[in-house]
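Notes to accompany the following structure.
The complex appears here without one of its protein chains, the remainder shown in place.
Chain nomenclature is as follows: A and B, assigned in order of appearance, with residue numbering initiated at 1 for each chain independently.
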Amino acid sequence: AERPRHQAMAKNTNLRWRLPLVCLLWEVAMIVLFGVFVRFGSEADAHWEEERREMNLTSDIENDFYFRYPSFQDVHVMIFVGFGFLMMFLKRYGFGAVGFNFLLAAFGIQWALLMQGWFHSFKNGKILIGVENLINADFCVGSVCIAFGAILGKTSPIQLLVMTLFQVTLFSVNEYILLNLLHVKDAGGSMTIHTFGAYFGLTVTRVLYRPNLEQSKDKQGSVYHSDLFAMIGTLYLWMYWPSFNSAISEHGDAQHRSAINTYCSLAACVLTTMAFSSMLQKKGKLDMVHIQNATLAGGVAVGTSAEMMLTPYGSLIVGSISGIVSTVGYVYFTPFLESRLHIQDTCGIHNLHAMPGLIGGIVGAITAAAATEDVYGKEGFIKAFDFTGVYRTRTPSVQGGFQAAGIVVSLLMAFVGGAIVGGILKLPVWGDAAAENCFEDAVYWEV
Amino acid sequence: AERPRHQAMAKNTNLRWRLPLVCLLWEVAMIVLFGVFVRFGSEADAHWEEERREMNLTSDIENDFYFRYPSFQDVHVMIFVGFGFLMMFLKRYGFGAVGFNFLLAAFGIQWALLMQGWFHSFKNGKILIGVENLINADFCVGSVCIAFGAILGKTSPIQLLVMTLFQVTLFSVNEYILLNLLHVKDAGGSMTIHTFGAYFGLTVTRVLYRPNLEQSKDKQGSVYHSDLFAMIGTLYLWMYWPSFNSAISEHGDAQHRSAINTYCSLAACVLTTMAFSSMLQKKGKLDMVHIQNATLAGGVAVGTSAEMMLTPYGSLIVGSISGIVSTVGYVYFTPFLESRLHIQDTCGIHNLHAMPGLIGGIVGAITAAAATEDVYGKEGFIKAFDFTGVYRTRTPSVQGGFQAAGIVVSLLMAFVGGAIVGGILKLPVWGDAAAENCFEDAVYWEV
Partner (left out) sequence: AERPRHQAMAKNTNLRWRLPLVCLLWEVAMIVLFGVFVRFGSEADAHWEEERREMNLTSDIENDFYFRYPSFQDVHVMIFVGFGFLMMFLKRYGFGAVGFNFLLAAFGIQWALLMQGWFHSFKNGKILIGVENLINADFCVGSVCIAFGAILGKTSPIQLLVMTLFQVTLFSVNEYILLNLLHVKDAGGSMTIHTFGAYFGLTVTRVLYRPNLEQSKDKQGSVYHSDLFAMIGTLYLWMYWPSFNSAISEHGDAQHRSAINTYCSLAACVLTTMAFSSMLQKKGKLDMVHIQNATLAGGVAVGTSAEMMLTPYGSLIVGSISGIVSTVGYVYFTPFLESRLHIQDTCGIHNLHAMPGLIGGIVGAITAAAATEDVYGKEGFIKAFDFTGVYRTRTPSVQGGFQAAGIVVSLLMAFVGGAIVGGILKLPVWGDAAAENCFEDAVYWEV
């Protein structure tokens, strides 16, 4: 009863100087780097009035702000409320779920604005930002939130900040390789966000394997109210996913189409999730874990192809399959990964992001390879795949091949990057808790 | 203590094969029907680029997506979070409230896209969909969510899916009669959504009358936290209702006006609800049931007239009255309906949707009948009521008469349809629970 707990008790989780130091140093670094590099893009700059006239735009409504801001806000809600509340299912880790997600995302978007800015918005020595950069920063951070799901409850906030720093960097490199070097389409991020983020997180949690985690098994479950809070996260992710997949698509039909495809895929996914959740339990009862997670797989699985001519029924098929795969994953794969591969995946991101992300990449490759001028129209075909300039002569089947290569690159980046970052996080200086104190807010929060 | 409960215990609520079968069969049917019928509308199709030029549209911002997508997302939140959380007030039925609402709505929107598509978007053998179809599908499902409120806690998910199938069908027929045959205006759906949905649900719950429901009376109340969760639903419904009533109004002034009228009506409704909630309780204390529900009656009651020149003060009057009627309904009518008419209305939809829906239909008829060219302007008058083609010569007073006829048709469809569907749901094969197990998540969920 006196808890004479060996080396575990020796762990120092007092972050009084370490956490402030990391937060403040990094924020100062952000200020300096923003000061040197970041400026308003032309549509957010006070010179816009003059530029607008030069560009012969007749109205302020042509400002990209009005095309993308509503979608941006939906994505923003997904990152902060969606992920934050979805991870609130743990009975004693609600503060950590929503609070650490808040912290890492707030840091991550700043660093992402810089990293992605250097790769994509760099002009005359300055990064010029607008609403599209804000969306992309949220996207990048989304991949960190996904990885966070694997290590939820087992890491200190400093570890999360360190992981964010590295993962945002790797994300940006991977994204650059895919979008610019391979000229791959991935508007909703099946590959760049989900596949990369999930396998990165799974690799990290493998490296951080805790053999004695059953010491905190009692805290790893949910209670009635924590499940209801988690449903807030689920529903906002589910409802706004059409905005997510369409947020950075081309203006006009592409944005419109992405939203419709995603809407259809998600609707179908709910039905197959419910079906398999009931079927795989002896008494036919539904499991909230499946409803909270697998219903979202349909959004992940059309992330690459949503802006293509996937068609509504194609979306229903993809959504249906991904709901089944994800639910089966929760029942069979998660226990297997833990017992055999020593991958402790708190939120089951393998089922919600990794497998559906792979499906998404594959569906994207197939849809691209199957594209024809007949289906897209002559102009639409060129516009949809940006077959201009040096890519003028690329054919759909070649594009499909590059799309498939994008999956492989994302996986490699995730495994190698995750292994290195996992190693760094294993250093005994970051203030993580002993196995017996995992999944417990009292370690880092005044409760 | 051994609960030797007679026939009640005999009820088989194990859905292990029935629920998966229904979900999977229906999803396959959706895929087949979508494959045969559903295609992207021109504004979501990759040919849009060419079409846009032909139509002389100078900018992508003219795509209907940018006129309606923000409203669509608000409506989407109302259906899934609004209704889902509003029904979470029951202390032991939170999973069922939000989870079954999720299930029936996800199925319903697919079936609604087809049903409404055949009636309104059918062209050359194909249903061509765009963002407006998504909104209309959500609207249609809204009427099912309303009916769900009456039978909440007393039905199995299979019954809900069966009800959704039939109700979406009947909704679409009724909507077609009103909008196309009677040429009635009902942008916010006072008649098509609320009146129809509520009386349909009340009829169903009458047919499914459970004489022994007092056996689960202890579970039919709320607890402190479930009331707070329900307020999430209330507030999102309240805040986004201006988007609901304006979502499919004509571009420009009509959408703008609908939002303002609804905003005014809802604001007034809150004050009269609070006033009567306090007045009708001996100690003057406020009742959360009223605040959660009657504050929304103002949105329902301007559903038909919001896009007309109801004027802000007209909206205040309508909102004030509907808040009073709804609150009085909760105090006096609901107990009366249950004890005398054997209508067990779990959420009190008679007070929130049925009576305010009727008010909405009547206000709409009066507002239409009172319309003049002076108030609307010559062009605005024609545009507001679509007095073109064969309706070129229709006068406001005739329009008012047709509006009133729309109420009657909606009521008839609701009563007849509800009676038939209620009869179907009474078949002893759908896995509903015994009276003593109503309002209890443990029946269908792993808790």
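Simple rule for what comes next: contacts are C-beta pairs under 8 Å (C-beta built on N, C-alpha and C of every residue); 3 or more make two chains touch, one makes a residue touch a chain.
Keep in mind it's a predicted model, so treat the numbers as computed, not measured.
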item	value
Residue of B:Asn101, B:Thr205 or B:Thr272 touching the missing chain in the full complex	B:Thr272
Residue among A:Gln73, A:Ser278, A:Thr311 or A:Ser326 that touches the chain left out of view	A:Gln73
Touching residue (missing chain; options B:Pro70, B:Gly117, B:Gly303 or B:Pro396)	B:Pro70
Footprint left on chain A by the chain that the document does not show	14-21, 23-24, 26-27, 30-31, 34-35, 38-40, 43-50, 52, 58-61, 63-66, 69-70, 73, 76-77, 80-81, 84-85, 88, 94-95, 98-99, 102-103, 106-107, 109-110, 113, 129-131, 134, 157, 225, 229, 232, 444-447
Touch list for chain B against the chain that is not drawn	58, 61-62, 66-67, 70-71, 74, 224-225, 227-228, 231-232, 235-236, 238-240, 242-243, 251-257, 259-260, 263-264, 266-268, 270-272, 274-276, 278-279, 281-288, 291, 295, 309, 311-313, 316-317, 320, 375-381, 383-384
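The working rule: only the chains that are shown with their structure count from here on.
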item	value
Centroid distance [mean C-alpha coordinates] between chain B and chain A, Å	33
